[in-house]
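The following block contains the structure, expressed as structure tokens.
Every protein chain of the complex appears in place save one, which is left out.
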Amino acid sequence: MPDEIVLKVENLSKFFPMKKSVFSRAKHFLHAVDNLNFQIEKGKVLSLVGESGCGKTTTGKTILKLYEPTGGKITFLGKDVTHLHETEDKKWFHSKTQMIFQDPFESLNPRKTIFDIVAEPMNIQNFGTLRKRELMVMDILKRVGISPPDAFLWRYPHELSGGQRQRVAIARALVMKPEFVVADEPTSMLDVSIRTQVMKLMMELIKEMNMSFLYITHDLAVARYMADEISVMYLGRMVEYANSEELINNPLHPYTKALISAVPVPDPEFKRKSVEIKGGIGKPIDPLPRCRFYDRCPFAMEICNQKEPELLDVGQNHKVACFLYKKDGGTIA
Amino acid sequence: MMLKYIGNRILQIAILLVIYVAIVFFLLHAMPGGIKTLLISNPKLTPQAQEAIIRAFGLNQPLWLQFVDYMKNVFTLNLGISFSYYPTPVWNIIAERLPRTVLLFTVATLIAFFVGFASGKSLAWNRGKTTEYVSTIVGIITYTIFTPLLIFVMIWFFGSFLGIFPLNQFLNPDLWIHTRLNAQVIFLYILLTMLIIGMVMLVSYLVALRFSHRVRTRRLIFYLSTIITVVFSVFFWWVSPVGIYAADILWHMVLPVMTVTIISYAGNMLVMRDSMLETIKEDFITTARAKGLPDKVVRDKHAARTAMLPVVTNFVLSLGFVVSGGVITESLFSWPGMGMTLLDSTLAKDYPLAAGALIFTGIFVLFAHLAIDIIYAFLDPRIRY
Amino acid sequence: MKAVLEIKNLKMYYDTQAGQVKAADDISFSLYEGESMGLVGESGCGKTSVSMSIMRLLPENARIISGNIFFGGKDIVKLSNEEMNKIRWAGISMIFQAAMNSLNPVYRVGDQIIEAITTHEPDVTFEEARQRVASLYKLVGLDPERMDNYPHEYSGGMKQRAVIAMSLACNPKLIIADEPTTALDVIVQDTILRELEKIQKKLNMSMIYISHDIAVIAEVASKIAIMYAGKIVEMSDSVTIFKRPAHPYTVGLMSSFPSIRGAKKELVTIPGEPPNLLNAPDHCRFAPRCPFATDECWKKEPSYEEIEDNHFVACFHPQNLKKQVRANAG
Partner (left out) sequence: MTNNPNTTVEMADAKLESPALIRMKLMWRSFKENWKIFSQSKIGMIGLYIVIIFAVAGFIVYPILAATVWKTTSLNAMASYNPVTGYDFVQNNPAPPSWAHLLGTDPLGRDILAQLLYSTPREFMLGIVAALITVIIGTLIGTVAAYFGGALDTFFMRVADIVLLFPFIPFLIVISGMMQVDLLTLALIIGLLSGFGGITIVLRSQALIVKSRPFIESAKISGASDSYIIVNHIIPNVMPLSFLYMMFNVTGAIFSEAVLSFFGLLNIKMSWGLMIYTADTAGYIIGSNIWNYWWLWLPAGASITLLCGAFYFIGRGLDEVVNPRLRKR
């Protein structure tokens, strides 16, 4: 089934209470993720793009149950997994989902061997016999390019290079053949020449294993290369969503435009338009009911200060949350 | 903000104190035989006195009632009557002896802090040289040396061999026998003088900070005012008729202060060394060097000042330990402070006095913690209460 | 044009227990007044070692084996530490990689800048120094009232601006910017890069940008040196580097970046990993990863030669020389 929806997220929110001690009740909330909607089909890659602090990592972690969502609904393979109570459901969900982290130096336990690290998901899930686990570890290590695998099985992470560690982290995530993987900036800590290798490796594995990916990155160029669809986040809100080529070539939201024009171009003769927005990104603590980009937007209007824009489909599955645009492609300005 | 924080801390301290007193109380009552047995078996007390104490402190009541009474009494400073000094109330004994301990330890820990800070700083800065190994080993030895051993040698060396410091005790009876002066009063005046000098130093430091941006001018203001105050107070004591008695007390203090300093400087030194070693790897030290600042400025202003913070924390944690070491120091030097009182009363099974001494040693540590908390807030701008 | 900085055959090695690390090997380049140069390379390729050698801020186990660094007519390598202190910041200043860590947390930001001024210009009064910091703050786009805040009260971008203001405090002839924007978000990175470029032009300073990101360098530098495994493998003006890259490593680097402009194209990867500089081999250090490597490359190190006007390459098989100007992405 090419159109099978693996993950569907409806009105997902995650607020963090800002409190000082155990005894005081929280008065303020950080709206890290606010009313998010998206879905990922089987074998597809959706990329969440945004600056640091925009809530993209929180979104990934909330979906994978590292945080309890404040509101909304998460459906995974047709099953409501917003709140998991039954042990069996938890086991099922955790064996089908995985995450790859940003920092390969921090995401592997320094006191465990490569074998223990890669086999851990199977150990936790009590999957197969020891012999079977060994074979699966060897197999996945070979597939991520750690070869010969038996030369690496009993090494510790600190004996590996950065690129090799990230390959091990990928192997660990993929060893149980998950349906859905969140990759949180998996290449941003790697060296340029290694980065490309790892990106290509992930692309191959996604195709080969027909997985769905939520690819979190701050780099639009990487998102364009890796993802089928891109969604831009700003202060906990999704501001634009489209097919990746469409989003890069025809950005609608002023923030997306700014993001794209801020990416440096490796061509000394090319002169970019300068970014028009001002100031830095804040923190969405108790945000007012208005467009979150209002303070920095060069096109801010009266209405932007009065209510929050909805995510509107302006045609060809291109959605944008901005009052400059009307449903099905019309523009106000 | 700061005042609110201090208020909060004092409230916390009150709660901690109640818990602390409760633990002391119940532990002592949980002793085999209990307080009453101790009381009755104490040969220094006449049966009448025993009766009086049992009645006054309700020792026949159930335990929890006794506790409520004790608690009430503690906060009105009524700690009972000492068995061994019957009928002197415990509070009177403590009120006499507490200032002696406070003075001894404040002076010694301050010296130890500055010596440890300065030597730790230079150890880290001169890493890998022979002096580093030697002073680290000497530091660890004085840190782990069995305190009585050190004191025996100190007494022998300075008291007998060189003969420059009095062997032990608080004052010289031969000198005091001809006067009707009260040693306690003179001692309190000494304490007051030191407090004034300390205040002047603090105020002049703050004033210097406020009025000048040049390091040299700041130093001038600070040192000048400190020296003037010290000279003035020495002069005052010199002309006053009781000066010689005060000098006698101070003379007796030198050896214990030296001992406590030797025991406790090394802890500060080692923590300062480690903290400094970590700090000099920080990027802002590289920045400071890149700015072309002279080595001394990088070391003192940037590295040492920042590395100091964990040393202050260690200072808090080591305070309890220093007071503990004080028991040995005080009893071996016969310095009649809280430590000696605690040991003597324990050996004499004088339960009310032992409990009182323990409680007040605890209070001393508590308030030292509070003081350090406040100092810490001044030292680290990242901490705002 | 006058050379502000001239490095000749600089060799800087680390002594470790495992052996000698050739962190910077035979580095030569000149930098002219008002010129901005980019030093590009992957982590551990020695680009920071070069900048630390220029500042003479080397760790204990690092030694400058040979070579000269001329700055203002003096050879920095031979100066005493006191003489060097006079050059630091007043002559050459630095913008460090991790701005969040390069400010001392216990002092006010303004005071840390004033400290640099009063150290090098003792006649400047405190009030004058404050005036100068205020104008520097305005120059880098910070509110001068923030001078009296502590570093932890600044955001990442503000700290970076403050660090830039600090680097300008003594009007240096040369500023070395070591990954000045790596930790920042794209939009902040963009504004800061533009400001740096503007200030550099306005004050006619020389700059060395150090970065692993060739796109960032392309925007700000007029001359680019590519470093690989402790050596400069290619150097030329930035247009030449991008249009006619000659070293296989540079070629690989160019095509391994995904681009946001133009059509989506397949990425080319450089196989393998950068070598360990410990006991470096005496053949071409890129040979194990090079698609064009021949026996010659495995036998000796290629010399660093000028293959066309102002285009230096250390390679036996330079690419793209006679070919048509390469159509670059964008």
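In this document, chain identifiers A, B and C correspond to the written order of the chains, with residue numbering beginning at 1 in each.
FYI, a residue touches a chain if its C-beta (ideal position, glycine included) is under 8 Å from a C-beta of that chain, and two chains touch if they have at least 3 such contacts.
Only a predicted model underlies this, so the values are computations on that prediction, with no experimental measurement involved.
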| item | value |
| --- | --- |
| Among B:11, B:141 or B:175, the residue in touch with the chain that has been omitted | B:141 |
| From A:109, A:210 or A:306, residue that would touch the chain that is not displayed | A:109 |
| Residue in contact with the excluded chain [from B:51, B:278 or B:295] | B:278 |
| Residues belonging to chain A that touch the chain removed from view | 21-22, 61, 64-66, 90-91, 93-95, 97-99, 101-103, 106-111, 113, 120-121, 124-125, 130, 134-135, 138-139, 142, 145, 147-150, 153-154, 156, 167, 172, 197 |
| Residues in chain B touching the chain absent from view | 16, 19-20, 23, 27-28, 31-32, 38, 127-128, 133, 136-137, 140-141, 143-149, 152-153, 155-156, 159-161, 167, 270, 274, 277-278, 281, 317, 320-321, 323-325, 327-328, 331, 339, 342-343, 346-347, 349, 351, 354-355, 357-358, 361-362, 365-366, 369 |
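Just so it is clear, only the chains that are shown with their structure count from here on.
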| item | value |
| --- | --- |
| Chain centre separation (chain A, chain B; CA means) in Å | 57 |
| Whole-Å separation of chain centres (CA-atom averages), chain B against chain C | 54 |
| Where chain C touches two or more other chains, by residue | none |
| Residue ranges of chain C touching chain B (in the complex, touch as defined) | 55, 57, 81-82, 84-90, 93-94, 96-98, 101-106, 115-116, 119-120, 126, 150, 152, 166 |
| Chain C partner contacts - residues on chain A that touch it in the complex | 51-52, 161, 163-164, 191-197, 199-200, 218-222, 224-225, 245, 248, 258-270, 272, 274-275, 277, 280-281 |
| Complex contact set, residues of chain B against chain C | 213-214, 282-284, 286-295, 297, 302, 305-306, 379-382 |
